[in-house]
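Of the protein chains in this complex, all but one are displayed in their positions.
The block that comes next holds chain A.
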């Protein structure tokens, strides 16, 4: 069973219970677990399994307590919370050790299983107790364990993350310079999970002043704290409001740190910083502007050229794409054809097009399409690069979403920048050879697609061919590739725009007079 398989490669056979009812229950549970697992894997939150300092007091065994029946886990959690409660109430000698011991036990329960018993912990009233453990002046070990528990509580479902609201002000407070580094980092981790939940919680955190302290944690050169802080920041500024992004780029030292990390940091840190750049460039025009004026473009391209880690390549490429898409200055003033940086960017984009990874191919084509939307010189530059043969190949073999992006590139190469309101001029030096190299069938294929945007794109390209191919070849070529049939499908299509576009083309170019000339012999 697929769902079982996902989790069970280390699973020992479950002790058989009475009859098939139990088996059925297990199967049902496996399905639920499968769905939950899928969701949890895709969430922007991260469970903390190993201690920050790395030396876990208990060796991290690979057998992550998956075998435990959930009910046993829940019972243990309940008693751990009770234990913590009494430890907090205890006033006598060794009170501190008691508290830390109880916290540690709870933390273990929350760190090692596939699905930590968060709900049980919440029901038992863990959060108020943990908040108490975060009080000022508490020993580091206590703060660390409490923050760790909160981190994993926040890594779960939305309601579970929201349960951390009472703890937020204290978690933020412990980010300060006076805190020990591991404590600050664990708090940042917990806050990163909270920020990853959604817009509302993000706004709460921003209002409570979480941005500045976490931003400062990103400034040192290295260390796991820097990485955790960068990750937490990326969750914090991801919007949809652009304010946080704009605020972040304004923090003293942030832009410099970003450049430093992109240039020198190891791949893990560079990855998290690159994601920060992704959100800065996607959301805030101000930030985009500042990034473009710095060395960041150059550094992104360099890193793209040297790295082979998919995790890093994705945000690097996307940052590049965002900076090009977001600010016309990038193409008009920096990526000018003839400059070395422009040669370099085509090289890395080609590298991504050649990659086996779908994301890289798709987004590289997107970036190229934006470059191809530039000046005529840009179009000539892209057209004569090694990107075009690759694109043509992708046009016939790649999955749909990649083909759509490639279509944008090729079409943009064939049309001059629009001037005023008139019909944009065609660039026949590109259109004719591209059609000659067989790209028309792929566009007609897009016309047949159920995706409205793709169909529109296909029809627009067909119009270019019909209008622009010399010697009136356009209509014949379109007919040869069954273009007429593809366009006639729209007669009964729901979408009125597409209907009108298709009908208009057919009426104009394939009217009654069409083909009469052939009988003139």
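One rule holds in what follows: a residue touches a chain if its C-beta (ideal position, glycine included) is under 8 Å from a C-beta of that chain, and two chains touch if they have at least 3 such contacts; residues count from 1.
Operating definition for what follows: contacts and distances are computed from a predicted model.
Visitor: Hey, which one's the missing chain according to UniProt: "N-acetyltransferase domain-containing protein", "Aldehyde dehydrogenase", "C2H2-type domain-containing protein" or "Interleukin-7"?
Guide: In UniProt, the chain that is not shown appears as "C2H2-type domain-containing protein".
Visitor: Can you say which of A:208, A:311, A:344 or A:380 touches the chain missing from this structure?
Guide: A:311
Visitor: Consider the whole complex, including the chain that is not shown, and state which of A:252, A:340 or A:496 touches that chain.
Guide: A:496
Visitor: Using the touch definition from the top, which of A:253, A:389 or A:504 touches the missing chain?
Guide: Of the candidates A:253, A:389 or A:504, A:504 is in touch with the missing chain.
Visitor: So which of A:166, A:209 or A:472 would be touching the chain we can't see?
Guide: Residue touching the chain left out of view: A:472.
Visitor: By the contact definition given up top, give the residues of chain A that touch the hidden chain.
Guide: That gives, for chain A, the contact residues 2, 6, 9-10, 38, 41-44, 46-47, 49, 62, 238-240, 275, 278-279, 282-283, 310-311, 314-315, 318, 322, 324-326, 328, 331, 357-359, 362-363, 366, 369-370, 372-373, 400-401, 408, 411-412, 414-415, 417-418, 421-424, 448-452, 456, 460-461, 463-464, 471-472, 475, 479, 482, 484-485, 488-489, 491-497, 499-501, 503-506, 508-519.
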